[in-house]
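For this depiction, one protein chain was excluded, whereas all remaining protein chains were kept in their positions.
Think of it as A and B in the order they're written, each chain with its own count starting at 1.
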Amino acid sequence: MDPIFMWDTLQRLLPGIPLMLQLVSLSLAVGFVLAVLVALARLSAFRPLSAAAAGYVFFFRGTPLLVQIFLIYYGLGQFPEIRDSFLWPFLRQPYWCAILAFTLNTGAYGSEIMRGGIQSVPWGQIEAARVCGMSGLLLMRRIILPIAVRQALPAYGNEMILMVKATSLASIITLMEVTGIAQKIIAETYRAVEVFVVAGSIYLLINFVLTRGVRALEWYLSPHLRDARQAAPATEAAALAH
Amino acid sequence: MELLSFGDKGWGDELALAACMTLAVASCAFLLGTVFGCFGALAKLSGLRALEIAADAYTTVVRGIPELLVIYLLFFGGSGALMFVASMFGHTGYIGVNAFMTGVAAIGFVNGAYSTEAIRGAVLAVPKGQIEAAKAYGMPPWTLFRRILAPQVLRFALPSLGNVWQLCLKETALISVTGLVEIMRQATIGAGSTKKPFTFYACAAVLYLLLTTLSGIGFGRAERWAERGVRRS
Partner (left out) sequence: MFYRLLAAGCVAAVALAGAAEAKDWSKIKIATEGAYAPWNFTNAAGKLEGFEVDLANDLCKRMKATCEIVAQDWDGIIPALQAGKYDAIIAGMSITAKRKEVINFSLPYASTPAALAVLKTSPLAKIPVDKNYDLDKNKADAEKQIATLKAALKGKAIGAQVSTTHLNFLETYFKDAADVRSYKTTEQHDLDITAGRIEGAYASIGYWKPLLGKPEGKDLVVVGPTFTGGVFGAGVGAGLRKADDDLRKLFDDAIAAAAADGTIKKLAVQWFGFDITPPM
């Protein structure tokens, strides 16, 4: 372990962080919308819709993300029809292929989490809302989704961490994020252990911040569960001491 | 389609063999991970502060770092570390760690963190009253473990261990970077030499789906077996 080398490595890895954060935030944002839609589709009484949603979830949860990335990046390029279509300007860029693969992947896992959340909404509350005259989107927006999201949040937090880790696979389709740069430094210096210790710490730190963020959000979204006199967990020191 | 035929002309037999390799790596890694999980859960429930901190550090760090990094770390650093340990015992020379062992160690190590939580949760799910009752009957610790704790922990842990197994199967795809010829690596080789990437990666996807689905059914059966005689609410 050479501290000077590790410091240099850190400085070379830092430029990979923006790309990684972009990949994570974009695919999580789009993936969340997808997850909610797919969860609703799965719960719908319309058979073809719920079957299609189930098939999508089955495929993306049953195969490794690496296969999905390769199928989208190298696989789709095999067909001239796709290369000539309007999709190609997007699919020819590794960046959008990665976003697409990550989004579809997190959409599938997220939809199962959201389905659990939606099913956990007490039936009495939905009945009460119906009695008050709410239905359709209004019922969804005011009653079901807020409760479902709050219920699903801890599990969704885990999914976010998995996505941060998953971005390391983007290096395999030529995107130079943290793992990609780390690989390159190793190719030049052959000092695998030190480089990966530094790279690993970056991921750990980001995931640590993310976990704290989700925990704060959980706290913020459950005012009915907390003691009125209790202080907000904004006191990071208290959280660390735990 | 003849691309995927068996024999020397097609890739069917290679892919089937690769699927066996995936299964072998996943099974060994899962077993190793369960062992790690048992130790981890034991440490977390030991009541000894130092052990608890160590186990917490293990689960937090491993769950926060990409598996790909862990695999690289063990692949490139693993045999160096082994040689270092061996040199302390006066042994010099090279110690090779092959891709299979690296894969099993890396994935087992990662999955151990998940298994730790699964087993810890299962131990905590055993009603305290039952343990107290057993103690009141004068059961010695081993008998208590065998008759009361173990059967229930196994039952409670099975569903989450099933999930860990599924993760394990999918993570083996990352082992392809170490050159071990499992499904993913074989598909990449095939895609490269035939310039038909979609065909090969689709095949790989189907193989993984088969493995995850079949083993999912297996775990479902095991769960039902473990729950026989339990009254459902």
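We adopt the following convention: a residue touches a chain if its C-beta (ideal position, glycine included) is under 8 Å from a C-beta of that chain, and two chains touch if they have at least 3 such contacts.
Remember, it's a predicted structure, so these values are computed and weren't measured experimentally.
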Which of A:Phe32, A:Tyr74 or A:Tyr156 contacts the chain that the document leaves out: A:Tyr74
Contact with the hidden chain (one of B:Leu23, B:Leu45, B:Val126 or B:Leu154): B:Leu154
Selected residue (touches chain absent from view) among A:Gln11, A:Ser25, A:Ser85 or A:Thr174: A:Thr174
Where the missing chain touches chain A, by residue: 74, 77-78, 83, 88, 92-94, 172, 174, 176, 183-184, 186-188, 190, 192
Touch residues of chain B, complete complex, unshown partner: 8-11, 13-14, 17, 28, 31-32, 34-36, 38-39, 72, 75-76, 78-80, 82-83, 86, 91, 93-98, 101, 105, 145, 150, 154, 177-179, 181, 188-189, 191-195, 197
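Convention: only the chains that are shown with their structure count from here on.
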Between chain A and chain B, centroid-to-centroid distance (C-alpha), Å: 23
Chain A-facing residues of chain B, complex: 60-61, 63-69, 72-73, 75-77, 80, 170-174, 176, 184, 187-188, 191, 195-199, 201-202, 204-205, 208-209, 212-213
Partner chain B, residues of chain A touching it in the complex: 58-59, 61-68, 70-71, 74-79, 161, 165-169, 179, 182-183, 186, 192-193, 196-197, 199-200, 203-204, 207-208
